[in-house]
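== chain A ==
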Amino acid sequence: MHYHTPATFEDAVKIAAACGGVTRFLAGGTDVLVQMRAGAVIPDDLIDLKHIPGVRDITRTPEGGWRIGIAVAGAELGAHDALCRDWPGVVEGMELVGSTQVQGRATLVGNLCNGSPAADSVPGLVAAGATVTVTGVNGSREVPVAEIPAGPGRTVLQPGEVISAISLPPRGENGGDAYLRFIPRTEMDIAVVGCAVNLRLDGDTISEARVALGAVAPTVITVQAAADAIIGTTLDDAALEALADAARAAATPISDKRGTAEFRTHVSGVMAQRVARLAYTRAKGAGK
Partner candidate 1 sequence: MVEINLWSGLRRFTDGELVVEVEADTIGKALDALIEKYPGLAPVIEAGISVAVDGEITTAGRNIPVRPDSEVYLMRRLKGG
Partner candidate 2 sequence: MAKDEFNTEFKLVGTRPNRPDGLDKVTGRARYGADMTMPGMLWGAVVRSPHAHARIKKIDASKALALEGVKAVVTRADFPTGLTGEDWNLQENSMAGDVALYDGHAVAAVAATSALLAQDAAALIEVEYELLPHVIDVDDAIKPDAPAIRPGSADHSVPEGFPPNVVRYIDYGHGDLDAGFAAADLVMEKTYLTEATHQGYIEPQACVGQLGADGKGEMWVCTQGHWFIRQMCSAVLGLEVAQLRVTASEIGGGFGGKTMVFMEPLSLALSKKAGGRPVKLVMNRAEVLRATGPTASASMDVKIGMTKDGKMTAGKAVFRMQGGAFPGAPVDSALDCAFANYDMPAVYHEGFDVLANRPKAAAYRAPGSPMAAFAVESLVDEMCRELGLDPVEVRLKNAAREGTKASYGPTYNKIGLVETLEAVKAHPNYAVPLGPNQGRGVASGFWFNYNGDTAVSMAIAEDGTAQVSVGTPDIGGSRASLAMMVGETLGVPYEHVRVNVVETGALGINEPTHGSRATFATGKAAVIATEQAIAEMCRRAAVEWDIDPDAVEWIDGAAQPAGPNAGKFPPMKIGEIAGKMSTTGGPIAGHYEGFPDGVGVSFGTHVVDVEVDPETGHTKILRYLVAQDAGRAIHPAYVEGQFQGGAVQGIGWALNEEYVYGEDGRLQNATFLDYRVPVASDLPKIDTVIVEVPNPGHPYGVRGVGETGIAPPLPAIANAVAAATGQRLRHLPMTPVKVLAAIQAGQDG
């Protein structure tokens, strides 16, 4: 295996393009190293992106959003007060990935590119309307996070393409987001169901909402019907009931070692309600 430490993303994609065999980009490494250890993937070329300037930075964009470097670890997100104030749901999703130790390494982009439908950080990013910058030999383009996953373990990235940054929109007024997942233990598990809600209030009434579900479909999904169920409401009992129904209707889970389809379907409604309440409370708090 060859180990590369390019100084720019352009160099990184050039190296990737020149490599004939199995190539992996290395950021936090918490998935790549596990796959190497298991013998599942032993890359011929491993391209470490952490030597590229800026990849560890979290910066405010001129519009008031955020640009997050691809090697920012979960623990660094959690330590960034202003980001946590704006997008607590995005941060808490990332912070649920693995242990404290894994938090010292794991990254948003790595979690996204691993392609797991159960990735904890992805529903929050999707609900927030986050985008990523995809860099290839022919330049860069902005792609919504929601469009990156293509199926379990797969993304739409082409060989040689790499994500070079992740961007969150401006939080704006009276907004709140949240992520919760269901796991059998209290920590250290893969989500059996994950749900993120991002909403905005006009007074007590929800004026905008996005609902994303994880681990109940081949990719993280955006559930418009679930958002519609709570938009225009004050998140009263009827709205919550409609939200749960919409979430369950959208879920098309499989049964596997971590849970049955029936369980996942039911719990997606439970999680949606709990997350919506949390996001609503945060949005109310944000208004004060």
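Simple rule for what comes next: a residue touches a chain if its C-beta (ideal position, glycine included) is under 8 Å from a C-beta of that chain, and two chains touch if they have at least 3 such contacts; residues count from 1.
As a selection rule, all candidates are chains of the complex that A comes from, given by their letters.
The shown structure was predicted, so the numbers you read here are calculated from the model rather than taken from an experiment.
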Single touching candidate for chain A, where 1 or 2 all sit in one complex: 2
Candidate 2-touching residues of chain A, taken from the complex the two chains share: 37-39, 182, 184-190, 192, 257-260, 262-263, 266-267, 270
